[in-house]
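Right, one structure below, let's go through it.
With one protein chain removed, the remaining protein chains of the complex are shown where they sit.
Chain IDs A, B and C follow the sequence of writing; residue 1 opens each chain.
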Amino acid sequence: MFDDLPLFPEAASSVARDVDQLYWFLIAVTGAATMLVIVLLITFAIKYRRTPDNEVPDHEPENKYLEYAWIVIPFIVFMVIYVWGAQLYFRMNRPPDDALEVWATGKRWMWKFQHIGGQQEINELHVPLGRPVKLIMASEDVIHSFYAPAMRVKRDVLPSRYTTLWFEPIKAGRYHLFCAEYCGTEHSKMIGSVIVLPEPEYQAWLAGGTAASPLEEGERLYTALACNTCHAAEGPSARGPSLNGLFGTEVRLRSGQNVIADENYLRESILNPGAKIVAGYDAIMPSFQGQVDEQQLIYLLTYIKSLGVTGGAAGQPEAGSTLARPESGAAVAGPAARAAATQAPDTEGRP
Amino acid sequence: MTTAVLDPNHPLESPRKNYLNREYGVLSWLLTRDHKRIAILYIVSITLMFFVGGLFAVLMRLELLTPQGDLMTSDTYNKMFTLHGVVMIFFFLIPGIPAVLGNFLLPIQIGAKDLAFPRLNLLSWYLFMIGAIGTFVVVMLGGLDTGWTFYTPYSTQYSNTHVTLVTLGAFITGFSSILTGLNFMVTVHRMRAPGLTWFRMPLFIWALYGTSIIQILATPVLAIALLLLAAERVLRVGIFDPSIGGDPVLYQHLFWFYSHPAVYIMILPAMGVVSEVIAAFSRKRVFGYTFVAYSSLGIALLGFLVWAHHMFVAGISVYSALIFSFLSMFVAVPSAIKVFNWTFTLYKGSVSFQTPMLYALGFIGLFAIGGVTGLFLAALGLDIHVHDTYFIVAHFHYVMVGGVVMAYFAGIHFWWPKITGRMYPEWWGRLAALIVFLGFNLAFFPQFLLGYLGMPRRYHVYVPEFQVLNVMSSAGASVLGVGYLLPLVYFIWSLKFGPKAGPNPWGAVGLEWTIASPPPTENFHETPAVRWEAYDYNAFEEAQRDRAGTP
Amino acid sequence: MEHKPRTIEVESESEHMHHVTPPSLYYGIFAALLVLTAITVAVAYVDLGWLSTPIALLIATIKATLVILFFMHVRWSTHLTWVIVLGSFLWLGVLFVLTFSDYFSRGLPMN
Partner (left out) sequence: MTVQAHPDSSHEEHHPRLQHHFETMEQQHEASQLGMWLFLVTEILFFGALFLAYAFYRWLYYDAFIAASHHQNILLGGINTAVLIFSSLTVAMSVYYSQTNRRKGLIVMLILTMVLGLAFLGIKAVEYHEHFEHHLFPGPNFQLPDAPGLAAQAQMFYVLYFFMTGLHAFHMIIGLGIYTWLLIRAMKGEFSSVYYAPIEIGGLYWHFVDIVWIFLFPMLYLIGRHY
């Protein structure tokens, strides 16, 4: 009986317990309030039901204090709920600096994941137990939404920019992955699994098979698309600004605004270069919209993010996260090279 | 329904002429400017829309009996929930109470002969019908599959169904809604009977007034959003198109700027009805009248400040989410005021349990549950998990079906004698109310559990472990369907066989109960003067006695 | 029902609610609107840096206010009309402020 009738979802991430706590708190408080209302209703209705000697009751004066009481007390309760929920939300939206980055792409109707070491998967996401994971997600077509109920996380995946999400798995196992934003015919089949593996097994999985490293792919693309004609890989060049050490720094625009060069900025600079023009340059960069797909963007961004990091990245504002990358990359560099000749990992997932 | 009323061989044996038998013939209905007849036109069309929407719901629930999705293709299922949502929201619930009960009662309750702009009122109905027929045409042509929210870029670039037509239909119906609100507002401001000050108005009028504010301020924004959507679809380039730098999330802002207040367009009139019914069946002035009156305005205005709580995971900024969550908590306060005041109206009242009251009591309980689960959603950290799951579906059916539809039924039963001059069969009424209440809870409570378990909404196939709860839900929906069919049958029956109703069958207070059932075309032979406070039973009775005594 | 021209004074006595605005005022407003249009065009050719947009919008607002107050007679209308006019702009403000509360705070740091 209990097997086919689950009543509560598994809690497999570090925030899951906190979300559940808030949930139980809400059930208790609002349940009490609702019960109060219902019990009063029933009591009054029965006690003061119409009887022949109670046809038209006396006029009951209003009671200001009672009114103020049920304005102020619920409001206080609501504020407690608000603060609790807000704190949780804030935490759930701030990935730890050392989170393992994974790229995710939504596409009708499948999920593609690109690990930093080169592994690609479809509809399955392997993550290590006990390490925070950060997904950087974009969509190739419509809006999707990454939803892993056991982790209590969800985030829409947009075609216009990157959104991020993070969670820290605390329980090994295989969990549901759903698309939660309606995206057309097979929306309900855009599902898969999040597979949480203990560290050794995870390492073994990493070693299991991989495609080319995104860094190398990115470098290759960078020349193939002739980015380097305007942005020389080393040092400044005449036509476009140097991209060395760009990631994470503040860029001054022609319009006088300053923006942080994060993933979204890089993405926009490639797809819609006219949107934000770097101060001191002309809008001559062609748009690569339609020429690079999401996957290639991931390669390019991985490459651009790596530029200038090797030589003394300590001074970078985003040192924490930029340093994390070569580390995790290093961990898989060996296996990546070894497995270069083996099959692409797509075969694991269904097409 | 009208045919029975219209049938010249079976006129309602009223001693005098009334609005129903004054003229006969189809044209006398289609060209009428009498607000009461227009209300009847709306009743018929809206009832039809409700059952069409219900039919889609039944098909969906059938499909969801099994996890594999074997009854229909996924495209068909997607069209089912889209059309269900579109029909129920735009063509049933938003016009529902205002256009039917509001149209019939607003002028009467304030002692006017008609709405300020009778021709505009008829135009509203025609606009509504154009939109509705457009939607039917779309159903014939193959439907629509975007969800009732029309999110872009799916709706603009990917869906190959009739998005343009439906958005234009909704656009036109939006104008119907705007014009109704405008008409109501002008009528309330300019046409109240002498003596009827603002704080003597029935709470239903306050609620409709609040509703009108929302209709006027919010609907145009939806109109423009839909127009932009249609233009983008037709021209293949538009302001939400990511390839020229457009932001799909901007569409969501515009959409919810309307659609959150729209949920208050639905609930406010429902709250007004419940205030009337509770007062009438407790024979008491609504407790804290002024607070309840002001809370209607409070809901109307605060309701505009919370829209992005539908977008907490859509990629809006964290700080903005904090603001919207905070404001969402505010909007719950006036609702709480109302719930508590209704409850205390019963205190030391003279409570009787006729059908309208049963629905009203059901409303309070179910709305409280639906409302507090709204708080779950407004609590940011929790919404991440339950957003776009069946938890949401359960929440909004509790407020919309358990709330608004219940109140609509309360109101229809309450004013049925006034509208038709006939009583419905009380015993059947109570039975149906009970069935609806039980069926409803069985249908939608399991969905809260499903939602927290993680079942996403708009899912044609689902993972097997969710099946038991889904079967429960489908079973409940069938019970609910029976509960809704019963009134349809006995209301039609009552048109011919129901006992005749006097002017004031419930012994309630209000101008509508001072005139004959059904009312004469001009409502009042002479402009009434109001000398009693709202729901003041003693003063009202005195005034009636005076009137009878001095012919 | 002879339609004979009447003096304004007689009219405003009989129609006490409806203000009849003297044409001279209309002409004055008309002139002011034209002058403001000329100014706003002229200003567009001067580089005022970030000020140029606020100034253009300010002039447009002044022009709109003139039209609303005098051409549309709000100056002599009931309180209700004032509430409606101001309320609608206030609500437009709500739409703007809350929508931009999202976009403007997108890049803020989270510490």
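The criterion applied here is as follows: a contact is a pair of C-beta atoms (placed from the backbone, for glycine too) under 8 Å apart; a residue touches a chain by one contact, two chains touch by 3 or more.
None of the values given here were measured: they were computed from a predicted structure.
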> Can you list the shown chains that the hidden chain touches?
Replying inline: A, B, C
> Among the options A:L66, A:A207, A:L221 or A:I277, which residue touches the chain absent from this view?
Replying inline: A:I277
>> Out of B:M49, B:L254, B:V399 or B:A432, which residue would touch the omitted chain in the full complex?
In response: B:L254
>> Across the whole complex, list the residues on chain A that are touched by the chain not included here.
In response: 254-255, 257, 272-275, 277, 282-287, 289
> Which chain C residues would touch the chain omitted from the figure, given the whole complex?
Replying inline: 1, 3-6, 8, 11, 14-18, 20-21, 23, 26-27, 29-30, 33-34, 37, 40-41, 44-48, 52-53, 56-57, 59-60, 63-64, 67-68, 70-73, 80-81, 84-85, 87-89, 91-92, 95-96, 99-100, 103
> Footprint of the hidden chain on chain B, which residues?
Replying inline: 112-118, 120, 178, 182-183, 185-187, 189-191, 216-221, 223-225, 228, 231, 235-239, 243-247, 250, 254, 257, 522, 527
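Note that only the chains that are shown with their structure count from here on.
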> Whole-Å distance, chain A centre to chain C centre, using C-alpha means?
Replying inline: 46
>> Two-or-more-chain contact residues of chain B, please, as numbers and ranges.
In response: 249, 318
>> Using the touch definition from the top, which residues of chain C touch two or more other chains?
In response: 110
> Given the complex with chain A, which residues does chain B contribute to the contact?
Replying inline: 69, 74-75, 78, 145-147, 151, 153-154, 157-159, 242-249, 282-285, 287-291, 312-315, 318, 321-322, 325-326, 329-330, 332-333, 336-337, 339-341, 343-344, 346-353, 361, 364-365, 368-369, 372-373, 375-376, 378-385, 387-389, 449, 452-454, 456-465, 467-469, 536-538, 541
>> Residue numbers of chain B touching chain C in their complex, please.
In response: 189, 217, 221, 249-250, 253, 257, 304-305, 307-308, 316-320, 323-324
> Which chain A residues qualify as touching chain B in the complex?
Replying inline: 4-9, 15, 18-19, 22-23, 26, 30, 33-34, 37-38, 40-41, 44-45, 48-51, 54-60, 62-63, 66-67, 70-71, 74-75, 78-79, 81-82, 84-93, 108, 141-143, 145, 147, 149-150, 152-156, 158-161, 163, 176, 178-189, 191, 272, 274-275, 289-290
